Structure formats: C-alpha cells, structure tokens
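Missing here is one protein chain; the remaining ones are kept as they sit in the complex.
Note that the chains take the letters A, B and C in the order they are written out, and that residue 1 is the start of every chain.
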Amino acid sequence: MSEPMKIRATLQVDTADVRILMLHPMETGQRKDAKGAIVPMHFIQNVAVAHNGKSVLDAQWSQAISRNPFLGLRVKGAKVGDKISVTWTDNKGDQRTDEVAVAAGQ
Amino acid sequence: MRIKTGWAWSVVVAPVLIVAGCASLPDAATTRQIAESVVKTGFSATPEHAKRLVQDRSQQICSTIGSAKLTPEEASEVVKLARASIQYPQSGKLAGDWKVGAKLAYNGSGSRISGGNLEKAKENGALCSNCHVIDPKEFNVGNIGPSLTGFGAQRGNSEAMAKYTYEKIYNAWAYFPCSNMPRLGSSGHLTPEQITHVVAFLIDPQSPVNKK
Amino acid sequence: MLKLRGGIAAIALICLSGSGHAADPLAVGRQMLAEDNPGEMWVDRGKKLFYEKRGPKSASLEKCDFGMGPGKLEGAAAQLPRYFADTDSVQDVESRLVSCMVEQQGFKRADIAKTAMGNLDRMSDVEALVAFIASKSNGMKMNVPLSHQKEYDTYKAGEYIFYRRNGPTDFGCINCHGENGKRIRLQDLPNMTDQKQMQEVVSTWPAYLGTQSNLRTMQWRLKICYWQMRLPDLAYLSDVSVAITSYLNHQGNGAVIQVPGVKR
Partner (left out) sequence: MNLLRRTFLKLSGATAALAVAVGTGLLKTGEALAATWNKTAFESKALTDTLKNLGAVGAAESPDITITAPDIAENGAVVPVAVTSKIPNTQSISIIAEKNPFPLSSTFDIANGAEGYVSTRLKMGQTSNVRAVVKADGKFFYAVKEVKITIGGCG
C-alpha cells in the first residue's frame, strides 16, 4: 500500500518544470531495525515519466537514491493542461502511478 | 491639561488593570515553584537518572534568566565551589598521552539516556569537537567555544600550563564562572585520567593541535 | 505560490545561519532541499487521517476544537499553546490533538505515546496530523495569547526552564541557543534570544528533517535536545514541553507561519 506521490508541473514559457516527491523507504539492505534484524533491500528501481502518454524520461535507480526520493525534470513543448504521469516500480515489484495536469506558471 | 492626561490614562490603563487583576505574570518565586514542579514531573526517569535533574548550588546560581547578570558575590561563590571540587589524578601526572586524548576530543558520545537506558559505551567522550575547532583542516566542528588550534603552541607545555589546562577541563567554572563549558571532571563525565590525556592533546608539541 | 515558498524558506535558512562562515558552501543544498519538501506528503496524509473515521469510536477529528471552535483549523495552530477549559490545561497543537484522539476517537493515550514518533520502519499518524493541522495556519501570523492565569504561568515556567542549567553537561537551552552564528559540529543553532531567529524557528515547525527522513514536531525536537544534554527522557506531551513551546511561540509572535519547514 503506497502513498500518493506529490507531483507539481508548472509551465515556464513552453517548458514544463516537473517536480516529483515519492514516499518510499529506499532501504539499502544495510540497516537494522529496532529488533536488530537486517531490513532487506527495498528501493525504487525505475521511474517512468510520460507527457500526454509519450515517455519522456526513464530513470533507473540504485538504493543510493535518498529515502522519500525526489525527481526533477523539464519537458519542452508542453502546454497548460497537458498530462504528466509518473510510475515508479520497486525491486519487490510494487508499483504506483499518479498523474497531474500541467499548471500555468507565474 | 492635567485632567486630559488623567482621562487618557484611565482609558488606556483601566482595561489593562482589569486583566491584570484576574491574571498576570507570576512573580519570580511563584514561577520558580511552578517550573520546578513541572520539571519534576516532566521526565520519565529512574530514581538514579532523575538525580540529574536536580540542580546543585552552582547550577542554580548560573541559571540567571534573560539579561540578568551574576553578582560579584555569586560569581565568587561559583569559583569557590569549583576550586573545591577539583581532584587530581593519583599518579600526579597532569599531561597523559595525546594520542588517547585526540580520540577523546573527537568523541561526542557517552552518558546519554534513551528509553530509560544509559548509552552503552566503553567510556564517555570528551565532547570537545562538538563545540571547539581543534584541527583547522577539520570542518565538522562546532564553534560554541573558542578555537583550540595552537593551544599549546601559544601557551607552552610547562607544568603550570598543564595544571591550568587540567583544572579548566575538570571544572571550567573555577576560571570562568557559569561559562557554557560543562564541568567535565566535577560532574563525573570524565575521569581524572581521561582529562590528563586531553591535556596532553592540547599542550603536547607533537599533538596535531600544535602542528601547523 | 510553491516556488515563492521555496524561495522564502531558502532565504530564511541563510539568514538563520547568521554570520557563520559556513553559510555559503551550504546554501545551494539548503535551497535545493527547501524547494521540494517531502514534508508535504505528511500534510497530505494528515489531511486524509483527519477526516477519516478512526479509532474504537469510529469518529473523525472534525469535532476537535483547537481553540477556534469544533473542526475549525484555519489559524488555530497560530494561537497555540493556549488554555482549554475542558482539560483545564494549557495545550500545544500536539497535546490538543491527542486529547481529541482519546476523547472523541477512543484511542488509548499510552498507545499513542508509544507510536507518536515515527521511525524508519513505521510512519506516525500523529506527526502527519500535526503537520496537516499546523499547515492550516500557513501564511498567518503567530499570535499566542497570554490571558488565562495558566497561560501566564506556563509561559513563565517555559522561560525559567529555558535558562535552567542542569545535568552532567550543565546545559540549559540557553547554552546552545543564546548567541548568533553558533554551531554544534556543523549544525547551526538559532539564537533564541533574538526575536527574528526565534520567529524563524517557531514558524517552521513541524519540519521535515533530512537526517530523520521523517517529519518531526517540537515534541521530537525537545526530546532530542534533552537527550543530548544527558538528561532523562522527556515525557511525551509533558508540561515541560508545553511550557517551553509556550515560551518560544509567544516570543515568536508575529512570525508568518510556513510549515512544514525543511531542516537538516
């Protein structure tokens, strides 16, 4: 059961500034829990970002990306209302997709 | 003119007085009483650990509120108590091994309490680098206290300097009453022997503290 | 709006470090972290939890009165801690929340205390709820009242405790938070005798802490301060924490609240 991502996509001229926050433990496999047991490796391996259904960025991550990860990118040729959808997939096969519309910048 | 002033005052002051009559800032003695009882019940502690919350005479004097200053009498009482607390190592040697001292100086752990348990550590650290710059190349250091870089290079490593340094670490308030520096020996946080090693770390010409 | 907030947070953080020479090489990183604050995800989660029917009594928190009337959250945290007649005590946002969770939702106080601070294995509901409730005062000025006698008493007790030196380190709050530009190792320490810096502190808690990978409230902050001071465990929601929070928040009156903050 995963929590929603926090995605902001704002238009600056013709480029969408996309900022994505995810809630994920990004366990390295090194940490011990309160009872002293090793917490198995558990991290997002792939983040796929699409603009109106077209892939624009595909991130492959290791366990060295910080807990509660952040991903920022910029998409050219975007318009207000365009759809930005983001899917992450972790090494246990868990997956989550969230989508936002590009908003007007200041 | 007088009447007008008086009238203006009554308008401004009267509501304040009414409020003050019902509720107001407690005086110092009442505050102390309330706050001390709040402290007594505010921690979950074993009887042994709860002793740490009880102030000794010097701590009481040093807890001046706001911009209040120590009176000369208070300051000299703190100095007197501090001087009386200092104990010297049985060996009589005040400067120990600077290499041991170096490890202690950068060790910021020991004696913390979590979930009712005392921190597990071989020994308490001397906590120096939390608050003092020691090696100018090391940037992970605090600045609450003054820089100790070149401490011995500037002051020498005479017997008298060793004694001053020892006493300063054992109970800083013997020299600077109520300073921020913990009374590391008097509180029992460091042993006399540990302090001799930190002394050596600070004044030994071979110590990195005194190397350029 | 969000961009603006990031900018403010970054500027504030730079100011906080005062004259410390370490400010510049750190500034870039602080700004980058402030612009995208994972703490926002705690706010979202807290919002969901607030309106959800939870606990043995299967109730939401919509009837909880934070001082502005049942369920009224706008600006409530800006006026906390304050006196509440139903509990006959001065309460901060977290102790008030827990009162409601006990009274209205039927949770057991002892159970809440055990799980109120999340860790790397478990997220805390309380931290998320505090983040959400506090965020409903964003953009408003801190305005903690002193009118009931218990508010005066609590405030003055907080001040007294702030300066009270105790334990093996001889520390009170004042010893680390009484001068400009000070650090423990490389951790900047706000000078809480300076109103500006005090305001910066009280307007940015709760905060997301990178070192914790978690959102934290003042309860956690004070607990850890006491731990470092080598004193016993600060009891959860103890009067000590409420007193210190009263003192700090009242001193910080006028600060524009912008939470969650982002801190080291």
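Note that in this section a residue touches a chain if its C-beta (ideal position, glycine included) is under 8 Å from a C-beta of that chain, and two chains touch if they have at least 3 such contacts.
Just so we're clear, the structure is a prediction, and the values are computed from it rather than from any experiment.
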Chains still shown that are in contact with the chain withheld from the display: A, B, C
Interface with the unshown chain - residue positions in subunit B: 106-109, 125, 127, 129-130, 139-140
Subunit C, residues in touch with the chain not shown (by the definition above): 22, 24-30, 32-33, 184-187, 210-211, 213, 228, 264
Footprint left on subunit A by the chain that the document does not show: 15, 19, 26, 28, 45-46, 48-51, 53-67, 69-78, 85, 87, 89-93, 95, 97
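Here is the rule we go by: only the chains that are shown with their structure count from here on.
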Subunit A-subunit B separation of Cα centroids, rounded to whole Å: 47
Between subunit C and subunit B, distance of the C-alpha-averaged centres to the nearest whole Å: 26
Touching residues (chain side subunit A, partner subunit C) in the complex: 3-4, 6, 8, 10, 19, 21, 23, 25, 31, 33-34, 39, 66-68, 70, 72, 105-106
Touching residues (chain side subunit B, partner subunit C) in the complex: 19, 22-26, 30-32, 34-35, 38-39, 41-46, 49-50, 52-55, 59, 62-66, 108, 111-116, 127, 129-131, 139-144, 180-183, 187-189
Interface residues, subunit C side, partner subunit B - complex: 20, 22, 146-149, 151-153, 155-157, 159-161, 163-172, 175-176, 179, 181-187, 189, 226-228, 230-235, 238-241, 243
